[in-house]
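Following this message is one structure expressed as structure tokens.
Just one protein chain is left out here, and the rest sit where they should.
Read from first to last, the chains carry the letters A, B, C and D; within each, the first residue is number 1.
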Amino acid sequence: MSSADLTSERDLPPERETSVRGDIAPARDGPRDTGMDDASLHRWLARTWRTPPGIIGALSSVDHKVIARRYLITAFLFLCLGGLNAVAMRIQLSGPQRGLIGPDLYNQLFTMHGVTMMFLFAVPIVQATGIYLVPLMVGTRNIAFPRLNAFGYWVYVSGGLFAWVSFALAMAPDVGWFAYVPLSGPEFSPGKRADVWAQMITYTEVSSLAVAVATIVTVLKQRAPGMSLDKIPLYVWALLVTSFVVVFAMPAVMITSTFLILDRLVGTHIFNPAEGGDALLFQHLFWFFGHPEVYIIFLPATGMVSSIIPAFARRPAFGHLGLVLSLIAVGFLSFGLWVHHMFATGLPKLGASFFTASSMLIAIPNGVQIFCWLATLWDGRPVIRTPLLFVFGFFFTFVIGGLTGVMLASVPLDLQVHDTYFVVAHFHYVLIGGSVFPLLGAAYFWFPKITGRMMSERLGRWHFWLAMIGFNAAFFPMHIVGLWGMPRRVYTYPAELDWGNINLFISAGAVLFFLSFVLFAFNLVHGALRGTPAGDNPWDAGTLEWATSSPPPSYNFTRIPVVTNVEPLWAERGALPVASGLRVDARELIISTVAEAHPDIREKSATPSIWPLLAAIAVGATFLYSIFTPWAIIWGAAPIAVTLVGWFWPKGDPEDEE
Amino acid sequence: MRPVVALLLFASMALAACQREERDTRPQSALGSGEQPTPVTTLEPGGQRPSPTDNKAASFEANAFHLSEGKRLFGWFNCSGCHANGGGGMGPALMDEKWIYGSSMESIHATIRDGRPNGMPSFRDKIPDDQIWELAAFVRSLSGNAPSSAAPSRNDDMMVHPSENRMPDAATLGKSP
Amino acid sequence: MNQRPVLDISDLPTFGHGPRSPTWWGTLGFMALEGTGFALAAGAYLYLATLWPNWRLSAPVPNHWPGTIVTLLLIVSLVPNHILNGYAKRCAMGPVRIGMVVMSLLGLAPLVVRWFEFPALNIYWDTNAYGSMIWVLLGLHTTHLITDVGDTIVLTVLMFTHHGYSGRRFGDVGDNVFYWDFVVLTWIPIYLLIYWLPRLG
Amino acid sequence: MKRLASIAFATAIALFLQGCAGWQSALDPKGPAASELAWLIWFFTGLCAVVWVLVMAALAVPLLMRSRQHAEPLALDADADSRKLRVVTVAVGLTAVILVGLTLLSFFANRTLAAIGSDAALTIRVTGHQWWWEVRYEDATPSRVLTTANEIHIPAGEPVRLLLTSTDVIHSFWVPSLSGKLDLIPGRMNVLDIKADKPGVYRGQCAEFCGAQHANMGTFIIAEPRAKFDAWWNDQLQPAAAPTGGEAKAGENLFLKRPCVMCHKIGGTPAGGTVAPDLTHLASRQTLAAGTLTMSRGNLAAWIADPQGVKPGSHMPVVDLSGDELNAIVAYLEGLK
Partner (left out) sequence: MPAKNYASTRYSELAEINEGNVKNLQVAFTFSTGVNKGQEAAPLVVGNTMYIVTPFPNIVYALDLSKPGAPMKWKYEPNPEPAAQGVACCDVVNRGAAFADGRIFFNTLDGHTIALDATSGQPIWNAHIGNINIGETITMAPLVVKGNVLVGNSGGEMGVRGWVKALDAGDGHVVWTAYNTGPDKEVLIGPDFKPHYDMDKGKDLGVTTWPPEAWKIGGGNMWGWISYDPDLNLIFHGTGNPGPWNPDLRPGDNKWTSGIFAREPDTGAAKWFYQWSPHDLHDYDGINEQVLLDMNWQGKPRKVLVRPERNGYLYVLDRATGEVLSAKPYGPVNSSKGVDLKTGRLMENPDKLTGTGKVVRDICPTASGLKDWQPSAFSPKTGLLYIPHNNLCMDEEGVEVNYTAGTPYVGMNVRMIPGPGGNRGAFTAWDIAAEKPAWSLKENFPVWSGAVVTAGDVVFYGTMEGWFKAVSAKTGDLLWQFKTSSGIIGQPITYRGPDGHQYVAILSGVGGWAGAIVSGDLDPRDATAALGFVNAMKDLKNATTAGGTLYVFRLP
């Protein structure tokens, strides 16, 4: 609960009455915000938009900020768990023939590490940031389909629990995060381990898809009046493109995991070459998702970079249009290069060369982005604060990752480095350098908005240098050991290959990198409890989220801003132009037109409801049960249907009527 | 509240699942010999039959890893040459409900280890004891006697019959093949 | 921050129909992702079909008649569907109620015939990959059919309660019409893939 | 910042150079394919390093220039922006040119690689198993078809064609100092041509995760002069050496009596198992258990006594053997030169 919600009950306006109506009539008017003074406006809106009290109330919340905070914290916890996996693996690998962890556990460790980082940390955290920021940045009061959004969170968290409880029971997937058949298939993965992978994927992706749809509709239909397409902030553009990529990529992995579980559970032959299936089909389907996945994680990070750089370079991003077009281009191109993960499978040479070209091609829009950011930074003297430091860290590492990506795109070169530590190094440079560093920067950048307090700058700088050194010490030598012939996913290696020392160095770096996150966690907690109060706009940034209080009230804005510039707060230094006329006794928000963002409809946003949670429990139980018997889908359909009907059935709120 | 419920759910599942998922590749030392009286008839004077004294059979019977190892060995040791994929050939069918020499794990183990007079060879000394238990567990699963959550699924081979983990269901559906 | 009101929106309507409403866009989003799912499943099917000579893998040809009947029923249902859409736009409660009942029945009818489609495939899902894929395709579409029919029936009931007297509900009826179009249109390629492609091989 | 970058870069170079000495290293090419690839790696690395340094320099500019901060964020200098636009355009153009160049380069490198084995006279079928390699030398005369395991002898200086397939899961054949990797996929047959310039032993390893013992699935390519290779082949075609000495004879007996015979083959004896490595000339190999242990009496004993301790999860079961029995079997296997 944000402090803005802590209004005393006495100050609240009277409970509204509900009415039963017999026919369609012109909408009954409630009180409007037109001409209302700020104090009573606040009282009305706080009453209307509050999250109900009590545990049930908290579980019923549909406030995008509440959900997003939960998402962020959960994803951060999963990051820590995944990081612990990594540390455990690095300890085992710190010397040759180390007997600390056997293959059975090690294989679960790296699979859980990959699954956790990709599906439980990276995607959820970028989407969660979007859930928090997008409605604020486009100037609306809540995300579109808030109940779907809440449902998404519950599904996500139970999916994560599902995977991790399995791990605790030593039945975690042990087939790698991309779980190639036939290894993950019915014959070579006995037990439920691969089933856990398949169902957990299918259903955490349900949450990603829900969030993506909500984000798209929020951006397209709920933008503040005047925020035409050319005035949408770059971060919002990034989230929009990402959400589209999610919509078209995630079904692929759901199809893949569903095919897998069908093969395993009911004996279909989709991946069985002996009966007309094909093992490579799995790889095609998986990477059709898997490569865009990288951009799903990376594009929001570019949005963060595009937000942080202007704030600290003290000017709008250079080449706004170019950046937007690059985002869109990357989104499109990301679907055209999945095959470069499969060069070593022996595909026809000509086809492989085509994918070399397309993989190289995507470097161009990414290059455009990099150059535009650099050009932005060239203007004057940037203010160097922790967020910007992490952006520098992003440049330093991501460019390496991008360039090694160019190496991987080359078919012949890939044949040497594919599935080695070189690749491990590459994608950690891309994912950590390209996404985690911007995320850390974003954490420092938006922390004051979320909590109302600043994080420590001093600790932040320590954190940055520790992370930079630890990261590069851990991952740079992996390039080398990969070229020396060390394959990935080995739980040990022979002493005579002389990989011992360099691995020890890597492990030390990994521990250092992990410690940097301990420092970060401390800084987070410390900042939230003891940080200096931040004020509305501590960085003097230009986008709309800084126009409201920190932390924002449950209703986000007392009145909906009217946007005149891509950086509205810089353009309207005196007073923010706003729209008036919304009801204050109902959760009204403005629906605008897609391109020009002309206000079009005053529509009601959904009220808090426990049903999304119940639906998520029904869905979760169904999925859990379904790894044991396919009949679970039949039996589970009934509770799911009941909870969905409960969810959509109107309760007599004004939001539902009229 | 909700995590607690979920945890309880998982925990209850865990109790059953743990044993199914364990992958002990050298259980020999940890368990007894598995020697049990292995009568092949239910007819026994004296009213009561002694109950098993150690858990060897049980620890193999419902364990997914051992079942799948048994399936692999069933092919490797040419069991499938005589018994096909359970339907029989030179040897009797194993996937039906008929057990000439008894259906208990101990009986099947004894059959594999010591052979039977009408053609079943003795694999004593030829197959390590644990592997015989794995084979016995798999053989039992062929006719749907293992929990479907542990029984193997189809192989990446020609479709020969509904997989073991669907056996009882598939049989009641009366479907081919 | 100080505010200066520059725009009064109090006269805006409180609901919109079709693309004006966010629900419509949400529906479109779900269609996009489900459509992608269909496309990928169909793609996987075609991938396997081109990979192996003599697709159908010696299985018998499916009996297309139940599928053809379903196709005809679905196409016929488009007519009342769009008539219903027109009434929903005009917020005409009486005709909308009749239309919803008709659409519920027209949704149930293909579902009943669909029951006979599975045996008419003449192959089981675990016989070979061809069987697996056509069961998956048919199952995938059946799931959509069931959920949309369920949705239609719930909405029909809703329209007969006092909750029906709401602009928003008429918008929902419109979106339901929209989604039904999707269910019908995705069926056509799947129908061709299941019943007619195997006849070529 | 700059200092850090330069230190990191220097360390990187130093580490790279040190790496050239490995015997399973892509940077230590011993064949035409690996040489071509090593060249490609160095070229790409060099070019990428240059690009990276340029980008970092561009990043350093605003940090070092110490110019004045923008007071008013929206007051932009249109001229400066249009200059920047030109620079960015040029940079993007340059990027495109480099990428086209690299694409062409990899295309031609690919063609070079494809040409290596076009005249291969020797065909070897390599079948991946969990977790060992079955190696079959094809020959027009069927009786010269030779099956062995884990170690692949090839004639030095001649292209050799490898047919790669698998009977269980996907594996990947990778001997970095000779060639790039290629997957072994059940139900498919991939073709990889390799050539070793000089005699030598080149280690390789499975590069696609294949289950519990993926880490211990090594292989050795042993390149020899043609004459030596032919002699080796003829040698390997012979049935196993008859055991000499009482202990070895007892060992043979035990081998045939105990579970060993169920999976392994020893030519010249009734042991004909094919699901595990052929042991006919076991002692002539350099390692045991697919590169896990070096060949020695002690390791042999350790491996037979507790395979699940050495290679947990492997398909070699623990066989109950007394000390004497173990010694006898080891004595017998040791004699299988």
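Observations, loosely collected:
Throughout what follows, a contact is a pair of C-beta atoms (placed from the backbone, for glycine too) under 8 Å apart; a residue touches a chain by one contact, two chains touch by 3 or more.
Computed from a prediction, not measured in an experiment: that's the story for all the values here.
Considering the entire complex, the omitted chain makes contact with A, B, C, D. Only one of D:Leu102, D:Ala149, D:Val261 or D:Ala289 touches the chain withheld from this view, namely D:Val261.
Across the entire complex, the residue among D:Glu138, D:Glu158, D:Asp306 or D:Asp320 in touch with the chain not shown is D:Glu138.
Subunit C residues in contact with the hidden partner, per the touch definition given at the top, are 53-54, 57-58.
Contacts to the hidden chain, counted on subunit D, fall at residues 138, 141-147, 165, 167, 186-187, 237, 239, 261-263, 265, 267-268, 270, 272-275.
Where subunit A meets the missing chain, the touching residues are 273-275.
By definition in this document, only the chains that are shown with their structure count from here on.
By number of C-beta pairs in contact, A-D leads over the other of A-D and A-B.
Distance between chain centres (mean CA atoms), subunit A to subunit B: 45 Å.
Subunit A has residues 104, 182, 187-188, 263, 266-267, 269, 272-275, 278 in contact with two or more other chains.
Residue positions of subunit D touching 2 or more other chains: 186, 312-313. Contact between chains, as defined at the top, is found for A-B, A-C, A-D, B-C, B-D. Within the complex formed with subunit A, the residues of subunit D that make contact are 1, 4-5, 8, 11-12, 15-16, 19, 21-27, 34, 36-37, 40-41, 44-45, 48, 51-52, 55-56, 58-59, 61-63, 65-71, 73-74, 76-77, 80-81, 84-85, 87-88, 91-92, 95-96, 99-100, 102-103, 105-107, 109-110, 113-114, 130, 164, 168-170, 172, 174, 176-177, 179-183, 185-188, 190-191, 203, 205-216, 218, 291-292, 312-313.
On the subunit C side of its complex with subunit A, the touching residues are 1-16, 19-22, 25-26, 29-30, 32-34, 36-37, 40-41, 44, 47-48, 51-52, 55, 57, 91, 93, 125-133, 135-136, 150, 154, 158, 162-163, 165-168. Here subunit A touches subunit D in the complex through residues 102-104, 107, 175-176, 180, 182-183, 187-188, 273-274, 278-280, 310, 313-316, 318-319, 322, 344-346, 349, 352-353, 356-357, 360-361, 363-364, 367-368, 370-372, 374-375, 377-384, 392, 395-396, 399-400, 403-404, 406-407, 409-420, 468, 472, 476-477, 479-480, 483-485, 487-494, 497-498, 502, 542, 565, 567, 570-571, going by the rule given at the top.
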